[in-house]
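Left out: one protein chain. Kept in place: all the others.
To keep things simple, chains are lettered A and B as they appear, and every chain counts its residues starting from 1.
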Amino acid sequence: MPITGEHVDVERKPKLGGGGPGKIPHRRGFGGGDDGDRDRFHDFHSRKARLHRLRVGMALCIVSVAGVFACLTLVFLLRRQIGPWDPARKTWVSDWGRLTLPYLMLWVNSAALLLSSGTLELARRRMQRQMEFADLGILPFRTQRDFPWLGLTVLLGFGFLGGQLMVWNHFRLQGAFVHTHPSSSFFLIFTGLHAIHLLGGLLALIYAAGGNWMQIRFDSQVLAVEVTAWYWHFMAVLWVAIFALLYFVR
Amino acid sequence: MSLSSSSTSTHAGKSFLRRYLFSTDHKIIGVQYFFLSLAAALTGALLSLLMRIHLVWPKAALPFLGPMKPEDYLGFLTIHGTVMVFFVLSTLPQSGLGTYFLPLQLGAREMAFPALNMAGFWTTLVSFLVLMAALLAPGGASIAGWTQYAPLSAIATAGPGQGLGTDLWLVSIGLFCLGTMMSAIGFIATTVNRRAPGMRWMRMPLPCWAWFVTAILILLAFSLLLLALVLLLLDRHAGTSFFVPAGLVVSGKAVEHSGGSPLLWQHLFWFFGHPEVYIAILPAMGITSHLLSVFSRKPVFGYKAMVAAILAIGVLGFMVWGHHMFVSGMNPYGGFAFSSLTTAIAVPSAIKVFNWLGTIYGGRIRFSTPMLFSIGFVSLFITGGLTGPLLAQPALDAYLHDTYFVVAHFHLIMGMAGLFAIFAATYFWFPKMFGRMMNERLGALHFWITLAGAYAIFMPMHLLGAAGHPRRYSELTGVQYVATTAPLQVFITVAAVVTVGGQAVFLLNLFWSMYKGPKAGANPWDCSTLEWKDAGFDDRTPTVEHGPYEYSVPGAEKDFVAQDAPGNRIT
Partner (left out) sequence: MRVALTIALLFIALGCAWLFVAHPWWFPAGVSAQAAALDHEFKVAFLLLGSLFIAGQIALAFFLLRSRRNGNALYHRGDWRFEIAWTLAIAALFFWFNVSGEKLWSRMMLHQPDADAVQIEVTGAQFQWYFRYSGADGVFGRTDAQKFARPEEGNPLGIDPADPVGHDDIVSAALVLPEDSDVELILRAQDVIHSVFIPAMRFKQDAVPGMSIHAHVRPIATGNYEIACAELCGTGHYRMRAPVRVLSQEQFAAWLNAQEKAKE
């Protein structure tokens, strides 16, 4: 049978949903800031609804982030065409600048990120299966001892960020700063924005992976992994797109 | 009592802070947004008065401030525009009223992601405080206006207020982008996922449609604004050149940038900025459609056409940004496309006006204060909207661009119409939010003052624009033909002082009614939508059976059929 947790139902008086004579509705009833955290966790349907909501939210985040990068790409391509205007020759002067990318580092970083996407997918599937078994009452309602795919993902994620730091350091030593020329500006802005967004995903994964110590409910952990997986794969795809863009359009 | 399967949440056992301050309850957050916007609106109105007084009496010494300088005028202008556009018109109808009433109208127990929703409010509050801090920055607030055109905004030496004042502006708006996007994600997820059983898309009340579409606009538009702000900050502090071209000399000093394009900022800004005006007005349209139906006791005329118009405005809103740039040096061929698309967006707006009139026609109108303000909204929307197709013509806009004609246009259609919808919604939902009714007599007085004021302030501005009076002039003395408009400017200033002073009636009514108003019944306006359900639905999710606007149904016992009333389905 499913383990019952420390979830306590609070005894309440009947409430008016609002607008009742003289009642100030926001003091009573309806809407307590609950997004299913306090639902009974063996309630399969409410969990599913919560997952669905989180996925919608995540899809929106992804659309929004994709919009930002699409717009930045547009600015990048436009800026490449123009430079300072030379009124004498009536033409744009190119001030684009040339970057030599440290390909070895970037390929290693890319490999780390793509690999982490794979390990996260494994972690997600295993946790999902455990959840199904827990629902059936076969397994206890907590994280099982298993190969730490999630931890590996986090490590690979940090590896990628560390690798990016090395890439930036490489440019620093070359004398290519964010203000040096447009080419270096865009490279650093693209990779920097990507790193910031990736860091967000990494924090979510740490939250999920550290769930046992932080005493987060198992189903919340699974949800976090389920939803972050989307984001993480998106980050990998985004990285490939950025890398391709910077590789082909220099 | 029996516990339902769905809800176990409660305020009981939470500390005061968790209950009223850091609450994740959408009703508390809605009220918090309401008061934040109220403070912002008062700030913005006060600044506008200071500007108007300086404009016509530049030598006048003001109490506490002394004589104002041109840079004070421009700083106040920037903060007035920013506060009104972002913290009043985008915040109150959408984040404020939407957070409170979207879940209620949809029959959802709570917003999706309540913690995110709360974070959204606190980010917005911090953003507002940062903006206010800009007023106190050395050199004052940014003088570049709410559009922050580069290179004026990109170069710290271009004027007083272009240093720390502009940085604070950029940080504030960056935070605002984050806060409002957090809130928008919750709006979309709630609408998609948390509607009550039976609340089909075509049974959603029109405000919900408007909030939903607006949230999508926010998500797309504000993320791009955030990117533009980051690039501008980098231009200012990291030495990049996105918006600053080569060869500039500012205040006698050479500027070390090279190769950026000032037009790029304008494109990025207006790609956000035009959807932004629909972010401000769409919820107002939705709320007004709702109120006209309620107080005419009639179904909304052409509900589906209304929904289609909201969607069309949302889509077209992203394609018209270039109409702000007809004389910016953009390729003149761009003018053709943007002009046509801008005229096209007037069509869904005209459909809405037609349907509002159709809703009123043959109604049994109850002239309560919310209805008065809704009627005022329609009148102002027609007035302000009809100058839109005129300004959409590049040739005519070339003359009127950046004159008082444009000021009149957007203040009437976005500012005044938006404000009228906000007032209507406040009078309408006050009993729900505070359990008491607002005073009807004071409400009517407030309506008449504000309606007269709106027309008296903004109609004459059309003439100023026709006379070629550029906007954002801090004094009338600099240009000879501008100086001849002084009598009209004095009239406008007096009208503005009286109108803003008249808002004291509203404040008095608001705070008096909060404590002393007559207690409201559960459904004081005889409304059919779910937020007025007699006993709330915290323990029982309602099942929706009917469309949102079933008023005066022949044969029904009352003149409205609640959305969750049992019985034969009507729609």
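The rule is short, and it goes like this: a residue touches a chain if its C-beta (ideal position, glycine included) is under 8 Å from a C-beta of that chain, and two chains touch if they have at least 3 such contacts.
Remember, it's a predicted structure, so these values are computed and weren't measured experimentally.
Interface note: of B:144, B:185 or B:234, the residue touching the hidden chain in the full complex is B:144. Within the whole complex, the absent chain has one touching residue among B:419, B:482 or B:496, and that is B:482.
Across the entire complex, the residue among B:120, B:262 or B:275 in touch with the chain not shown is B:262.
Of the listed positions B:247, B:501 or B:567, the one in contact with the omitted chain in the full complex is B:247. In the full complex, the hidden chain is touched by subunit A at residues 84-85, 87-88. Contacts to the hidden chain, counted on subunit B, fall at residues 69-71, 74, 143-145, 149, 151-152, 155, 158-160, 245-251, 254-255, 260-263, 296-305, 327-329, 332, 335-336, 339-340, 343-344, 346-347, 350-351, 353-355, 357-358, 360-365, 367, 372, 375, 378-379, 382-383, 386-387, 389-390, 392-396, 398-399, 401-403, 444, 448, 451, 455, 459-460, 462-464, 466-468, 470, 472-482, 484-485, 488, 549, 551-554, 559.
As a convention for this text, only the chains that are shown with their structure count from here on.
Here the CA centre of subunit A is 31 Å from the CA centre of subunit B. Interface residues of subunit B, counted against subunit A in their complex, comprise 1, 3, 5-13, 23-28, 31, 103-104, 109-116, 118, 181, 184-186, 188-189, 192-194, 219-220, 223-224, 226-227, 230-231, 234, 238-242, 245-247, 258-259, 261, 264, 268, 271, 431-436, 519-524, 531-539.
By the touch rule above, subunit A contacts subunit B in their complex via residues 9-10, 12-35, 38-39, 43, 46, 49, 52-54, 56-57, 60-61, 63-65, 67-68, 71-72, 75, 78-79, 82-85, 93, 95, 177-179, 182, 185, 189, 193.
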